[in-house]
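For this depiction, one protein chain was excluded, whereas all remaining protein chains were kept in their positions.
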Amino acid sequence: MSVVLRVENVYKSFGGVKALEGVSMTVNEGMILGLIGPNGAGKTTLFNVITGYYKPDKGRVELFGRDVTGWPTHKIAQLGVARTFQIPKPFPDLTVFENVLVSIKFSSRKLSEQEAAEEAKRILEFLGLDSHAHMLASQLNVALEKRLELARALARQPRLLLLDEVLAGLNPSEVAYMLEKIKRAKQEFGLTIVMIEHVMHAVMNIADRIVVLHLGKKLAEGTPEEIARDPRVIEAYLGDPKLALAFVERLSSKKR
Amino acid sequence: MASRAILWIAIAVVVIAIIGGLAWYLSRETAQETAQTPQALQPTGEKEGCVIKIGFTTSLTGKLQKESAEQLNGIKLWADEVNSKGGIKLPDGRKCTVKLVYYDDESKSARVQELYQKLITDDKVDYLISPYSSGLTAAAAAVTDGYHKVMIATGAASDSIFTKGYQYVYQLYTPASRYMTSAVDLLLELDQSNKKVALLFENSKFAKSVASATKAYLEEKGFQIVYEDYYPPGTTDFATYIAKISASGATALLGGGHFQDGFNLVKQLYSANIKSIKYVAILVAPPEPAFAELGDAAVGVIGPSQWEPGVKYSPEAAKKLGIEWYGPTVDEFVKAYKSKYGKTPGYHAAGGYAAGLVLQYVIEKAGLDTEKAKEILDNLDIMTFWGRIKFYKEADKHGLQIGHSMVLVQWQKTDGKLTKVIVYPEAAAEAKAVYPIPWSK
Amino acid sequence: MEAKNILRELARGRMITNITVAAIILALLTIGIGSLYSETLSYYRETLSTFMMLFSVVLGLNIILGYTGYVSFGHAVFFGIGGYTAMVLMYYYGVNVYLAMIIAALAAMAAAQAIGFIVLRLRGAYFAIATIAVLEAFRVIVSNVEYLGGSEGLQLEASYYTGYSIAGYRGQMSVHYIAYFLLLGTVTLGLLLNLYVSRSQFGAGLRAIREDEDAAEAIGINTWKFKTLAYVLSSITPALAGAIIAWKRNIVLPEEFFSLTLSIESIISVMLGGAGTVLGTVTGTAIYHTVKTIFLTSFPSLHLIIFGITIAFIAEVLPMGIIGWLRLMSTRLRFLLE
Partner (left out) sequence: MVVSPELIMGGLVSGIIIGSLYGLAALGLSIIWGVLKVVNLSHGALIALSMYLVYTLSVMYGVPLPVALLASILTGFLLGIAAYYLFVHRVLGGPELASLLSTFGFGLIILGILELAFGGIARTIPVSQHVIEVGHAPIMLVQIIGAIIAVAVAVGAYLLLYRTWFGRAVRAVVMNAEASALMGVNVVRVLALSFTLGVLFAVTAGSLLSLAYSFTPETGTKYELYSFTIVVLGGLGNPLGSLVGGIILGIAEQLTSVIVSGSWGPLVAFLILLVMLIVRPTGLFAKL
């Protein structure tokens, strides 16, 4: 199993604020890695470093065995990395269909106009967006916007998919729908996924491994079970009822 | 992507080639024919009711609005007077009325070219008058001269229009190159020892061309230019310029550009109270009545003017020079203008009237025959209320005004009242120039 | 929704645009040729020349403002650079206008590359302000450099034009006709460039940048390269128009060639029709030019006020322009109204 992403000892600070302090992690092919931690832990900053929006102050980022530290975002994207944004960034004045089509056009695949359109249609159907194809992206509700983000990322046929809170703000049935789609997408496209998530039961459910960030440092790493039992993690999250509930849920379901 | 781009570029090249080729073909096909030039579209005015059409544009809007409006008043007054007398008598004995055809050019040269084209080809006017200002006249000349249409340029003092080889454009204003020279002459007359001159002009087309000619003239006359600078249009604060002039030890200042900046310059100069400066001559601003708002600061300031209501041109003066007098006297003009518009005419208005007057003279002699009109204008040497009018007729500066000269005005205080008087040339002078400027005492 | 349907609609839309564009070019060509033989058309020829001058700037601006979403508030800077480059070549070296145009366009492209390197790192209002500053800086520099004629400008002599002739018209008489056809060529080039941008993958990338630059990077678009290229392309037609107008008017003046008014007029034209659409540029410029001419002749003293109200109206009520509004009314029309 080859290493898809390796982050080594990455530092990043803004002014006086240290957002990342010596974070390292490794993601193997075919894996779903959950990235959790309280607000301000540096999760999104880490995504931005990986995807090249920020240049790390120190440390290196390796993708598919190549050192990509300091590469511009679009070059990293062209390696086969796709991401979604915490606050969705659809192309508001383009239709849903056009959003996906643009993404296909700039993926590494060489498709004819006709093929690209077919492909866009396929992806929209996969995410249940086909009936909204002619709507402007700006007219979508949150749930559909999140789906569009995912659709646009999948349209690139990436090898590594970075999901930044795609479940936030969704109701339970929508969460279930998205989880289902992510799992299926992983199988169908042979993806490796790193996901930042606050919906704990979802992460615990879907992730193979979990990395916990706290105040810019890696606090713990392990399987969901290990993380759930780690006293440091519990301490860091103490007082977060949602998380506590998720832990309890997880542990009790294991016992049964 | 690349191959697509190439395809598009190829299409672009082909289309442009087709258009270009067509244009070339058309030009090639007929180029050998003798130029069936524009004479063909000569006026039709002669028969139907006999109306002579005079065309021009005026700046009803934009930055030249004010001066242009006065010029228009002058032209209108002329046309009304002519028509009230039943029109102009042509050499063939017919009497034709005058019709003014004019449009708003927004003070922009793009509009000027568009509209002169329309005047010539659509309205088929017989003679043209220029728009106001050198810049717009240059743009108009580029159109009109090609059609061999006579255009009387008024409100355009630039010399450069007349070095471009145009053959049908005639200038009424004293050109920029001689704008300030009389101010230099006056200084020489007043004080032989005042030789240190500061030049501070606006960085604009007109002021710049006056400045360079003035500079050359000063050097020729043995003056020492101790300071020279150009301020950007719209400048309101002259503190640092005045500081440098003061530090330069200059004893005379020549400068200005438009009304506003000249006004501010004098105002701040007066406040600064630089005792060393004894002589101040400013472009454009002093002849304006609004200059009086400066109060004491205006006293002693000299300014060149194309024309003033107090000028002394007269049939007698013409006789002395042995040239023909034509048109109304100065007083008649001023009186007619006052009764029509309720105010004293300035030089823009006088220039407008004079342009009409010259056309009237030409039409009486040449009718509507442009080539004959050109011949008459080339050899013209007359005196009118506007002054002497004579054009340079060789090709290198064809149409440049060489007969007319500037007068200098000075603001003086008599019995506590601020008045504008002509002080130069002596023949036209109403009073002697005050020297040195009061504040230096 | 069938993919094939979309493609068919797309093709139909493109066909309609192609026919419209071709019809416009042909009509302009006919009027131009007609004016060679009929004097009555010559006023229309001059009005259309002014229209095409503005249209050339608009077509350039639409690439950077419409497709890429960068509000270039000083786009006339390329008109000025083109005009001055051409004039220097013609005035000092006697170069003919055709060569001068080509060099002017190349000079403007080089300038766009350099200016873009500075201003394209800015976004939104900062970019807009920076482009105003660039325009004003050029104007000040040009009016102070003697070689460029300073504030007096450079003026060609009548004799420069003796070599030109068309359909029996010679010298300065021929200039207005030739300039018309040259402007038509420029407009044609501009329309083709816009069509290319609207239909190519390059244009799709620009649209993505307009919509969200970060997301565009994330889907693998080299945004820096794309927007620089867009800026360079957007300088071509304004520069060509500047060169032709310099030649036609025979004089270049700093305030007329580096003019904020021209910049703003072209923005209004783009916005009026609908930014980022080919048909929008035509519609917007045509309406603006016509309305302006009517206002100026009918209400000369009120025209500033009327314009102010019109501009504010567009901004507040019709920010996507006429064509943009129609497109929004029905997404079906998106394909028909490119």
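Here the chain labels run A, B and C in written order, and each chain numbers its own residues starting at 1.
To be clear about the criterion, a residue touches a chain if its C-beta (ideal position, glycine included) is under 8 Å from a C-beta of that chain, and two chains touch if they have at least 3 such contacts.
Not measured: the values here are computed from a predicted model.
Asker: Omitted chain: which shown chains does it touch?
Answerer: Visible chains that the missing one touches: B, C.
Asker: In the full complex, which of C:L10, C:I129 or C:L328 touches the chain missing from this view?
Answerer: Of all options in C:L10, C:I129 or C:L328, contact with the hidden chain holds for C:I129.
Asker: Which residue from B:A239, B:L321 or B:A427 sits in contact with the chain not drawn here?
Answerer: Of all options in B:A239, B:L321 or B:A427, contact with the hidden chain holds for B:A239.
Asker: So one chain is hidden, and I want to know which residue out of C:I24, C:V140, C:V291 or C:L328 touches that hidden chain in the complete assembly.
Answerer: C:V140
Asker: Which listed residue (C:A27, C:A114 or C:I309) would be found touching the missing chain in the intact complex?
Answerer: C:I309
Asker: Which parts of chain B are in contact with the chain that was left out?
Answerer: These residues of chain B touch the chain that is not shown: 61, 63, 65-66, 203, 226-227, 229-232, 234-237, 239-244, 246-248, 259-260, 263-264, 267-268, 270-273, 290, 293, 295, 297.
Asker: Tell me, which residues in chain C touch the chain that this view leaves out?
Answerer: Contacting residues on chain C, toward the hidden partner: 65, 71, 73, 118-119, 121-122, 124-126, 128-130, 132-134, 136-137, 140-141, 143-144, 264, 267-268, 271, 275, 301-316, 319.
Heads up, the rule we're going with is that only the chains that are shown with their structure count from here on.
Asker: Chain with the smallest distance from its CA centroid to the overall CA centroid?
Answerer: Chain closest to the assembly's C-alpha mean: C.
Asker: Using mean Cα positions as chain centres, tell me which chain lies farthest from chain A.
Answerer: For chain A, the chain whose C-alpha mean is farthest off is B.
Asker: Using mean CA coordinates as chain centres, what's the gap between chain A and chain B in Å?
Answerer: 74
Asker: Provide the list of chain C residues touching at least two other chains, using ranges where the numbers run on.
Answerer: In chain C, 201 touch at least two other chains.
Asker: Multi-chain contacts in chain B: which residues touch at least two other chains?
Answerer: Nothing qualifies.
Asker: Where on chain B does chain C make contact in their complex?
Answerer: Its residues touching chain C are 1, 4-5, 8, 11-12, 15-16, 19-20, 22-23, 26-27, 29-31, 33, 35-38, 41, 60-61, 103-104, 106, 108-111, 113-114, 117-118, 121-122, 135, 138-139, 142-143, 145-147, 160-161, 163-166, 203-205, 208-209, 230, 232-233.
Asker: Could you list, by residue number, the parts of chain C that touch chain A in their complex?
Answerer: It is residues 1-4, 6-7, 201, 204-205, 207-208, 210-212, 214-215, 217-224, 328, 331-332, 334 of chain C that touch chain A.
Asker: Please output the residues of chain C touching chain B within their complex, sorted ascending.
Answerer: Listed in rising order, the residues of chain C that touch chain B are 25, 29, 33, 36, 39-40, 42-43, 45-47, 49-50, 53, 140, 143-144, 150-153, 155-159, 165-176, 178, 181, 184-185, 188-189, 192-193, 195-196, 200-202, 245, 248-251, 253, 256, 296-297, 300-301, 303.
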